[in-house]
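Below is a slice of the complex: some chains, not all, each in place.
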Amino acid sequence: MSHNSFGHLFRVTTWGESHGPAIGCVVDGCPPRLRLSEGDIQPWLDRRRPGQSRYTTQRQEPDAVRILSGVFEGLTTGTPIALEIQNTDQRSRDYGAIAQQFRPGHADLTYELKYGIRDYRGGGRSSARETASRVAAGAVARLVLGPDVKIRGALVQIGGRAVDRARWDWEEVDRNPFFCPDPATAAEWEQDLAEVRKEGSSIGAVIEVMAENVPPGLGAPIYGKLDAELASALMGINAVKGVEIGAGFAAAALRGEANADEMRMDDGVVRFGSNHAGGVLGGISTGQPIVVRFAVKPTSSILIPRQSVDRAGAEVDIMTRGRHDPCVGIRAVPVGEAMVACVLADHLLRHRAQNPDAPSEPRLPRN
Amino acid sequence: MSHNSFGHLFRVTTWGESHGPAIGCVVDGCPPRLRLSEGDIQPWLDRRRPGQSRYTTQRQEPDAVRILSGVFEGLTTGTPIALEIQNTDQRSRDYGAIAQQFRPGHADLTYELKYGIRDYRGGGRSSARETASRVAAGAVARLVLGPDVKIRGALVQIGGRAVDRARWDWEEVDRNPFFCPDPATAAEWEQDLAEVRKEGSSIGAVIEVMAENVPPGLGAPIYGKLDAELASALMGINAVKGVEIGAGFAAAALRGEANADEMRMDDGVVRFGSNHAGGVLGGISTGQPIVVRFAVKPTSSILIPRQSVDRAGAEVDIMTRGRHDPCVGIRAVPVGEAMVACVLADHLLRHRAQNPDAPSEPRLPRN
Amino acid sequence: MSHNSFGHLFRVTTWGESHGPAIGCVVDGCPPRLRLSEGDIQPWLDRRRPGQSRYTTQRQEPDAVRILSGVFEGLTTGTPIALEIQNTDQRSRDYGAIAQQFRPGHADLTYELKYGIRDYRGGGRSSARETASRVAAGAVARLVLGPDVKIRGALVQIGGRAVDRARWDWEEVDRNPFFCPDPATAAEWEQDLAEVRKEGSSIGAVIEVMAENVPPGLGAPIYGKLDAELASALMGINAVKGVEIGAGFAAAALRGEANADEMRMDDGVVRFGSNHAGGVLGGISTGQPIVVRFAVKPTSSILIPRQSVDRAGAEVDIMTRGRHDPCVGIRAVPVGEAMVACVLADHLLRHRAQNPDAPSEPRLPRN
């Protein structure tokens, strides 16, 4: 058991603070002889990198990843892959107020209560900067899953404004600074966020991640359920307050006959008429696309003063200057994709261990 | 790693199928010298027991739990506690159709695809019957947490109809067959469910669980986050499709200043003006009540025919006769409470290991 | 993490005390569709069963195992297999002295110091009776490994007297009450043990277990080494004080050229000229027979009085009446085999997860 590791057979351990010398992770359990170089990881980190639009923090970091172990002559060796990213933009500054005060809605307070100490520089361990390690690990997980498995995320809501699913176009996601699949909504979000920024406020968001061509059989009954581990993976991302799969909370309002994803056969393979399940039944993948969503709260670092307390137990008013994402949900898109990739890679290995001869698509009869 | 275990230091392993001779669990890691007898567990099982109203399955099981180990002269010994419940109502019947066909929305198909075999009798391992073991383990977890920690659940929505929170009364929860905190809504649900039953259909629900007097400091940054493990615990309950904490999905629509739970001091203890966080910040408990909700889909076993396929790969129409819960969400209330109790007990032990001198309430200054 | 579980993918959790109602275990992670019935387990339990000769405890237990879950129509289903053995010979007796006093060399004291309570009846959890669960789990592990993998143990030393390896005959092992591969030594042990018994004493032993036809590649570098996990598995058996593999402690006295197991090719397969390694190099199996030995101390329950203390902190002289093995090492033979089987089954699954295309014999070139 580790509080800073994730996964079982494909296992990621991350370390590092926002303003320490570096951050990084160790990816253990990766199968051997996969072609891997920094070039396979860097593009995913670049998607998450801050400072690329005015809608994300202006911190400038190249986030250049370096592979320190586990790869030989361009191939993974089966031994642990150490990935490291230097922190270059640790601007020397006065942390005075933030060192002593607790931002409402922030981990400042709880680290202090738990440990009696916290590295307050840039949020220390609780900084969203840690998610760079997740994205790096996710890039390796994608290689484990292979090119057929396609994991894509999109921002589907900012504040009260959701995308119009009728206009969903995956091609659009990389054409706007919001990972928005609907250009019309993206334009509206621009205006919404301009206002949020002007007011020194922040705002929440919802992200959707879809994984296609996932083999059936991943996951396990009861406590190794694929959806339970996806929920843990996504809820564990900074600022996430809710997770759902398939129909999600809307399933509560459905009747059984409406919720049922009917099945037909297509040349020996099961095809489904709908996907309320989000690709998982009984904790095990069906072969349908896996569809998950998660809600991100607004950043707690805002310029609008709030009532708070300090380390000495005095009451204070607090406002947070500095470089912060007005909507952390935006950069959560590549992070969500990475976490889904890590969960699926882990479960692919776990499934293969117990069921080496299971089919890679929902084929019947099974044998 | 085990697919049928839950928790790390307070660790529960469950086993058993719906129509096998028995089900049960092993609770490992329980501290010694806690007073424990069957009488501490049975009342919680009785709350979950089927056949108590016409809104739950008519299967009749006494669900009498027996302690087989780990208790000596009425006290826990620190060794594993084996709990066992006999299956008494395994009525001999013809499973013909269900043995060969896959209910849409049910684990039937995925067990078959993963394992190439399934115990179809009453749903086998995927039956909600397994949750009796969770409730039993949760009763032990409550003892570990001690009498101050109060964990209570309620059904807050059936189908499209939610309770009126202005009428919330915890006393009402045990006065109606729905665990509903609002008697007016309970009356409406009675009518709603009567209709659902008459139509041979089923319907979804939302459950809320609150844990009060939880010490601050439980949980851990990054991958041992308390909310991530609560999410996993609740998403792992049969038929759950979504989990949220505090403001949950509604947080996406909030501005930072609205979401911030402001803080004041009260005789050295931090008091919060609101609880959008649901009692967890940065993955660590704040000392506020922990508030989680989860959505349960409608039962997939319905009398309304649906298109499906069978083991041989033939297309069939399927309808499920037999004893089924029209709204499985109802009996999920005690199960959700139990899972929350298990997560908290586990984290209490984990926290104590690393931080034995941390305060038991949010007290400042910390030292 | 569980203190009462063993293994990762093939995972065994045991529970139960010597004089409680039953003991048992949950075997999780077993692949599906293996043919399994009580008849596959019982013979192994019968080998370990007490009361079969005058050289083991006279406690009479049928040790009849019952499968409570995880098997359907004679096949494993991939879900947890619960195995249970009733304790039938819990003779009502006065535990007076033993309840209050601590036997030197026994877990009595340490349970008390750790937990502040202990189930003193027959040794409670620390009784060798727990090893019946290990043997039952080992029987399932053998099925996972398949019929080609042959795991056999023998007693190679009692007290100062070791077998003559020149006379080693596996057929003899089941022909004498000592699992002794050398009938001449068995005859001498009879006399040795008669004397030990007459004096109310006890005596130590060494057991050797060999696993043949183990595929290469099992194990993993650094902290998942096959030999490290075998060491843990065997040292974890009651009363074991030492574990070695291959040349073992004798390797300390060897020169590099003598210790080297030279290699030649035989139709694409590597053959070794010797087996000082005991079948493991760098923590990974070579394909040679795995050979491990472990030393068992003499039973601490003896009739010869020893100085000790009691729960109240008073000094006492203690002698232990009752039914005890004069040489617990004898019944440790089937237990050692079972633990080796469990470790190998676990590593077979772990290896398959990461390296599904690795060869099943030491074949070169590898691809």
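To keep things simple, chains are lettered A, B and C as they appear, and every chain counts its residues starting from 1.
Definition applied: a contact is a pair of C-beta atoms (placed from the backbone, for glycine too) under 8 Å apart; a residue touches a chain by one contact, two chains touch by 3 or more.
The structure displayed is predicted, hence computed values, not measured ones.
Sequence-identical chains make up the whole complex; the displayed set comprises 3, and the total in this structure is 4 copies.
Heads up, the rule we're going with is that only the chains that are shown with their structure count from here on.
At the interface between chain A and chain C, over half of the residue numbers involved are used by both copies, so each side presents largely the same positions.
When every chain is reduced to the mean of its CA atoms, the largest separation from chain C belongs to A. Put simply, the C-alpha centre of chain A and that of chain B have 25 angstrom between them. Chain B and chain C have Cα centroids lying 38 Å from one another.
Centre to centre, using the average C-alpha position, chain A and chain C are separated by 45 Å. Across the assembly, chain C contributes 1, 8-9, 29, 32, 78-79 as residues in contact with two or more other chains. Residues of chain B that touch chain C in their complex: 1-5, 8-9, 11, 13-17, 20-24, 26, 28-29, 32-33, 66, 68-70, 72, 75, 77-82, 111, 114-119, 121, 124-125. By the touch criterion given at the top, residues 1, 8-9, 29, 31-32, 78-79, 221, 349-350, 352-356 of chain C touch chain A in their complex. For chain A in complex with chain B, the touching residues are 1-6, 8-9, 14, 102-116, 125-126, 130, 157-160, 196, 201-206, 216-217, 219-225, 227-236, 238, 240-265, 268, 270, 273, 276-278, 280-287, 295-302, 304, 306-315, 329, 350-351, 355, 357-359, 362-367.
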